[in-house]
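Moving on to chain A:
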Amino acid sequence: MDDSTLTQQQKLKYYQKGTFTVGNRLVADEERSVQASAERSNALTSGHRACQGCGEALGARYAIDAAMRATGNDLIAVNATGCLEVFTTPYPETSWQLPWLHSLFGNAAAVATGVAAAMRVKGKKTRVVAQGGDGGTTDIGFQCLSGMFERNDDVLYICYDNEGYMNTGVQRSSATPPAARTATTPALGPEPGNVFGTGKFVPKIAVAHGIPYVATATVADLRDLEAKVIKAMGITGARYIQINVPCPLGWGAPSYDTIKLARLAVECGLYPIFEAEHGRITQSRKIRRQVPVRDYLILQKRYAHLFRNGVDDPRVQRLQAICDAHIEEYGLLGDDAEA
Partner candidate 1 sequence: MFQIRIHGRGGQGVVTGAEMLSVAAFMEGRHAQAFPSFGSERTGAPVVAFCRIDDKEIRLREPIQDPDCLILQDPTLPRVVDVFSGLRPGGYLLVNTNKTFDDLHLRALADKLPPGHARIVPATELALKHVKRPAPNAALLGAFAALTGLVHFDSVKRAILQAFPGKVGEANSAAAQEAYDLVMVQERAATA
Partner candidate 2 sequence: MEHDFAITLDVGTSLANHTGTWRTFRPDYVHRLPPCNAACPAGEDIQGWLSFAEAGEYEAAWRALTKNNPLPAVMGRVCYHPCETACNRSQIDAAVGVNAVERFLGDMAIAKGWAFAPPTQKSGKKVLVVGAGPAGLSAAYHLAMLGHEVTLREAGPAPGGMMRFGIPKYRLPRDVLDAEVARIADLGVRIEYNSKVSDLQATIKEGGFDAAFLAVGAHIAKRAYIPAGEATKILDAVQVLASMEGAEKPLLGRRVVVYGGGNTALDVARTAKRLGAEEAIIVYRRTREKMPAHDFELEEALEEGVMMKWLSTIKHVDAGAITVEKMKLDEAGFPQPTGEFETLEADSVVLALGQDVDLSLLDGVPGLEFSDGLVKVGPDMMTGAKGIFAGGDMAPSERTVTVAVGHGKKAARHIDAFLRGETYAPPPKHELASFENLNPWYYGEAPQTLRPTLEIARRSSTFEEVVKGLDESNALYEARRCLSCGNCFECDNCYGVCPDNAVIKLGAGKGFKFNYDFCKGCGVCEAECPCGAIAMAPEEI
């Protein structure tokens, strides 16, 4: 077999080992993930003070490194107040290796708009990423976010969704899932944990703005995440990516389970992964090995009250119903072109 056949062979769908891993020594450099590269920018470098196994630290490096590659490192990041900001930039040390600005909790989207405007007026090609946690995005920063969307400002906003206010000690946010215990939704009373029927899913609200690009992603699927960030950086206008980033502290899970939890959240259907362009959902990432939501919940102390005395609380089934609804709504089962 000559070389050309070999290359073609290697380009076959990759269901051999390495398919879902970060790297793959068997494919050409340009087909490898950003994170597999020894030359990745490490935009968020070592020495930061995130907890062990921090999903947000991981998600941020994944996303920003990908954006750095997509822009040839011509990138500025704006950060909302939150864990990410606190653990990366306590005086006198910063972990960021790109120009980075933190202003306030609720204004990252607007600050990024300002940076983008400055770049435009100065005729620079420098691109802007705004980033924040779910609190800074779906709650306090929502107005600025919506304004940025509506004006179609040239900003990619990345929300690292760890489903609560972890920086302040694990309080409920509008992204906290039903039944989850937080410091402000304790596992007490007739409806323990976060109340069913509350909260909001900002990616869909972003879609409703009709902006050029909206996606959800997960730290459990690096390649999908990177592809989305790189795609987003190829688009001008307002873009939104929400990345599910488990928080070992807030979720009450061992530090080593971070990626596993993110994976289970997707595989049970609780966290739908999809893409939308100009107001329409265009693609969803299919569930690969479906699991009942129970498998996901039972690993986390924030759901421990659902499994007391060896009996499953009926709320487990309510959560399963949410998963089932997601599966139907987003078409999460079936063949995935990428799988």
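In this section, a contact is a pair of C-beta atoms (placed from the backbone, for glycine too) under 8 Å apart; a residue touches a chain by one contact, two chains touch by 3 or more; residues count from 1.
The candidate set was assembled so that all candidates are chains of the complex that A comes from, given by their letters.
The structure displayed is predicted, hence computed values, not measured ones.
Consider chain A on its own, then decide which of 1 or 2 touches it in this complex.
2
Within the complex, which stretch of chain A touches candidate 2?
1, 5-6, 9-10, 12, 14-26, 32-33, 35-36, 38, 42, 44-50, 52-55, 57-58, 61, 88-89, 91-98, 222, 248, 254-260, 263, 289, 339
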